[in-house]
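Attaching a single structure in structure tokens format; questions to follow.
With one protein chain removed, the remaining protein chains of the complex are shown where they sit.
Order as written gives the chain letters A and B; numbering starts at 1 within each chain.
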Amino acid sequence: MLTGQPGAVGTAPDLVGIVVFAISGAPMAIRRDFDIVGIVMLAVATALGGGIIRDLVLGDTPPVAFARWDYLLVPLVAAAVAFVAHPELQRLSLTLLVFDAAGLGLFCVVGTVKALEHGLSPLSAAILGVITAVGGGVLRDVLARETPALVRPDSELYAVPAVVGAGIVVALWELGAYSTALGLAAAAAIFAVRCLALRHHWRGPRAWRRVGAA
Amino acid sequence: MLTGQPGAVGTAPDLVGIVVFAISGAPMAIRRDFDIVGIVMLAVATALGGGIIRDLVLGDTPPVAFARWDYLLVPLVAAAVAFVAHPELQRLSLTLLVFDAAGLGLFCVVGTVKALEHGLSPLSAAILGVITAVGGGVLRDVLARETPALVRPDSELYAVPAVVGAGIVVALWELGAYSTALGLAAAAAIFAVRCLALRHHWRGPRAWRRVGAA
Partner (left out) sequence: MLTGQPGAVGTAPDLVGIVVFAISGAPMAIRRDFDIVGIVMLAVATALGGGIIRDLVLGDTPPVAFARWDYLLVPLVAAAVAFVAHPELQRLSLTLLVFDAAGLGLFCVVGTVKALEHGLSPLSAAILGVITAVGGGVLRDVLARETPALVRPDSELYAVPAVVGAGIVVALWELGAYSTALGLAAAAAIFAVRCLALRHHWRGPRAWRRVGAA
């Protein structure tokens, strides 16, 4: 997976990311009192939205999410689990945030590498990697009519670790030093920064409020 | 149309679906006090959004909606009609819901068959068919800043009949028994279930509220 070409083994981390993202999408639908269709819609959008946007941009159609039936099955199962077990999931919300951080790291590295393999420039590849990682969550929030958690000043850093991780991957790639092991290390770094941000309530800066300015 | 390759005759049902979806999009714009641009935007998005998403996912570019000028003309005319005749349209709202149910059935079957012809797996094809049928309405609601009618618990079943119909189509296809006549029958089944849901106020289930659970 970390080379962008899913193989028999390589898709495992990808599917792990899809599971945790799907599980993070379903509870919002339940909180907003959506019916079963809404639960499935948010689970699918959260889990697969980022990868679908990435593949449409790269012209890799149909997107992996539609080319492989297991990619669609996973969020369907996650939605069914959330439908029944949502009280248990709510009690596990901290655990889910940790899994979500793992998904963030994995999706970001996979997306960046796939973009580089398609010949995108380092800057474009890094941004597409970040979009891969955060796109599903933004799509979920737009569909549920929430202000995207990504941009709320009371949210802990989410995109910033992904930006840093994508930057590391493109730097390694340009130096010819990229390997799957180093890609996993970059994903782990994103995971670690995100978890630290959650623990210490690190927030993203807002626009400068200067004295005397309107 | 029901083989996914629009021919001289085959596009007629497709255009019927576009007409009713366009007409269902414009009144929301009028209720929300949008200007003429907003009326056109919601009519076009509702009528063509699902098909455009389907074609982008399948890599069939430009989407049929842009490759054929009549597909764009229809919602423009519908928006013009709604602009003038919206009081009459409001009095016909029950009739419009019936036409909308017909569009739901036709779009779902067309989308599923086109996805199967492009080699998608049965599960992927069924889901893309459902997205074709409901995508325009979701896009309309997102643009108009409404909670998608698709997921509101007080909405009658909308996606569920489409899921069932898409399942019938892929089962027939896998058995080698699919024909245009059976496709039309599946569309009619979707239409019938949707009309029954409207008549008897069938609702989609919400997440289980178990005794003693948070």
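Definition applied: a residue touches a chain if its C-beta (ideal position, glycine included) is under 8 Å from a C-beta of that chain, and two chains touch if they have at least 3 such contacts.
All values derive from a computational prediction rather than experimental measurement.
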{"item": "Selected from A:Leu58, A:Leu172 or A:Ile190 as touching the chain missing from the view", "value": "A:Leu58"}
{"item": "Omitted-chain contact residue, chosen from A:Leu72, A:Val110, A:Val138 or A:Ile190", "value": "A:Val138"}
{"item": "Contact with the hidden chain (one of B:Ile30, B:Ala171 or B:Ala188)", "value": "B:Ile30"}
{"item": "Residues from chain A at the interface with the omitted partner, ascending", "value": "56-59, 115, 118, 120-124, 127-128, 138, 142, 145, 147-148, 150-153, 155, 158-160, 203-208, 210, 213-214"}
{"item": "Chain not shown, touching residues in chain B", "value": "29-30, 32-39, 41, 44, 52, 56, 59, 61-63, 66-69, 72-73, 82-84, 86-87, 90-91, 142-143, 145"}
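In the analysis below, only the chains that are shown with their structure count from here on.
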{"item": "Distance from the mean Cα position of chain B to that of chain A, given in whole angstrom", "value": "29"}
